[in-house]
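The complex appears here minus one protein chain, its other protein chains still in place.
Order of writing sets the chain letters: A, B and C. Residues in each chain are counted from 1.
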Amino acid sequence: MDKKFIAVIGGGQCSKEEAKLAEEVGRQLARRGAILVCGGLGGIMEAACRGASSEGGTTIGILPGDDSQAANPYVQIPIVTGMGYARNVAVVKSAQAVIAIGGSYGTLSEISHALQSGIPVIGLNTWSLSRNGRQDKSIIPAQNPTEAVDKALDLITKKSRE
Amino acid sequence: MDKKFIAVIGGGQCSKEEAKLAEEVGRQLARRGAILVCGGLGGIMEAACRGASSEGGTTIGILPGDDSQAANPYVQIPIVTGMGYARNVAVVKSAQAVIAIGGSYGTLSEISHALQSGIPVIGLNTWSLSRNGRQDKSIIPAQNPTEAVDKALDLITKKSRE
Amino acid sequence: MDKKFIAVIGGGQCSKEEAKLAEEVGRQLARRGAILVCGGLGGIMEAACRGASSEGGTTIGILPGDDSQAANPYVQIPIVTGMGYARNVAVVKSAQAVIAIGGSYGTLSEISHALQSGIPVIGLNTWSLSRNGRQDKSIIPAQNPTEAVDKALDLITKKSRE
Partner (left out) sequence: MDKKFIAVIGGGQCSKEEAKLAEEVGRQLARRGAILVCGGLGGIMEAACRGASSEGGTTIGILPGDDSQAANPYVQIPIVTGMGYARNVAVVKSAQAVIAIGGSYGTLSEISHALQSGIPVIGLNTWSLSRNGRQDKSIIPAQNPTEAVDKALDLITKKSRE
């Protein structure tokens, strides 16, 4: 399997600026042949799926609840877990790299689960971390959607060569 | 979303006869445009995915472990849960109908979770149940792969008209 | 750790007769020093917890939802999973033996997960199984609460000596 799966994570509610970023990330992922994984709901997730769909990309939504109808209209493959926030673990584990946009504590939990599993996280206007007063630089910053997608794809390519 | 998602469940190890049934179920699901959901591993799951792939169908494997490489080679969309057997819940909830072939206790847990969630289960040479001495007829029997796929698709169509 | 943890599983709604059986199972588990594990809700779970509490036993309720207040009033240790039916896996895995009383498909999923994990299941008026027309005798029948508790404790003692 040489397909690339990239998760886009972020809040179920977001600003217009964040939605634009997410939509552009989705479009570029699709153009470059990557499959989009997300939590399947609104906000950043919906914007990213809309972008990917508009370019003919594939979108997977791993949902917290019991109903596939809760997926945003651009999710092509709804995965229905019925496991609440525990599904956040599956969102990031199903991806080879994660792009975080904005986001609140749910997003932070996904960033953490990704880093705990050794999955690289690229951040666009998102959390930054420090531990015991020292900055933790695990979240790789990107200035814009293109840079975020470039970095995510490069990291996957590098890892697959290891 | 008018796509049909059907789960094929059964043992990670199976007899040659069961594998033939599963492969034929996979082929027919693909020919009829349904998307195959399964637990992503070997045995029945692999045979069903092989059948679906051979007809150009889409296959989703919802894996128990932490590694997408554990998926059988015919899984196109690996979902990595890291949640062990709890993933059985997501396998059935992500489908609108379930076809059970042979199987052991893991399969029985998936049958149970499906029935608990109101998702119809069609059985091919699988478990039969009775409760307090009375037969439970919730598992809909099928004599062969064609009948199983017919019944699964009919049930979904009926439900969507309700 | 030489404490014995025994799960009592069964419907969230049950008949008066089943509730009596569950309460007596709970009482006897407590008298014999075993800790009761259950799904924390009503019906069989509540009756078993009531019985155990009346004899000064310890009761653990592993809840599907997000709120510890959903536990029945006899649960001393509520575990809040927020994972829906996936918590069924944790209910049985946290026990060394399982006593099933009556029950519907949720109970059957717990029986299956227990058998899949090699945890013995004792049945009181519950499911019986057959596979491909052959009876599966994995559920150990008991005629009454005393016999159920005896068998569960004996099985744990035997296993710990292996």
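FYI, a residue touches a chain if its C-beta (ideal position, glycine included) is under 8 Å from a C-beta of that chain, and two chains touch if they have at least 3 such contacts.
Computed from a predicted structure; not experimentally measured.
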* To do: For the chain that's been dropped from view, list the shown partners it touches.
  => A, B, C
* To do: For the chain that's not shown, point to the residue among B:Phe5, B:Tyr85 or B:Trp127 touching it.
  => B:Tyr85
* Structure fact -> Contact with the hidden chain, among C:Glu17, C:Asp66 or C:Asp154, goes to C:Asp66
* **Option from A:Gly26, A:Gly51 or A:Gly106 whose C-beta touches the chain left out** => A:Gly106
* For chain A, enumerate the residues touching the unshown chain of the complex. => 83-86, 89, 102-106, 108-109, 111-113, 115-117, 125-133, 138
* To do: Could you please point out the chain C residues that touch the chain left off the display?
  => 1, 3, 5, 35, 60, 62, 66, 68, 71, 73, 75-83, 86, 89-90, 93-94, 117
* On chain B, what residues meet the omitted chain? -> 66, 81-86
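By our rule, only the chains that are shown with their structure count from here on.
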* How many angstrom lie between the CA centroids of chain A and chain B, rounded to a whole number? -> 28
* To do: Just give me the whole-number Å value for how far the CA centre of chain A lies from that of chain C.
  => 40
* Structure fact -> Touching at least 2 other chains, the residues of chain B are 83, 86, 89, 117
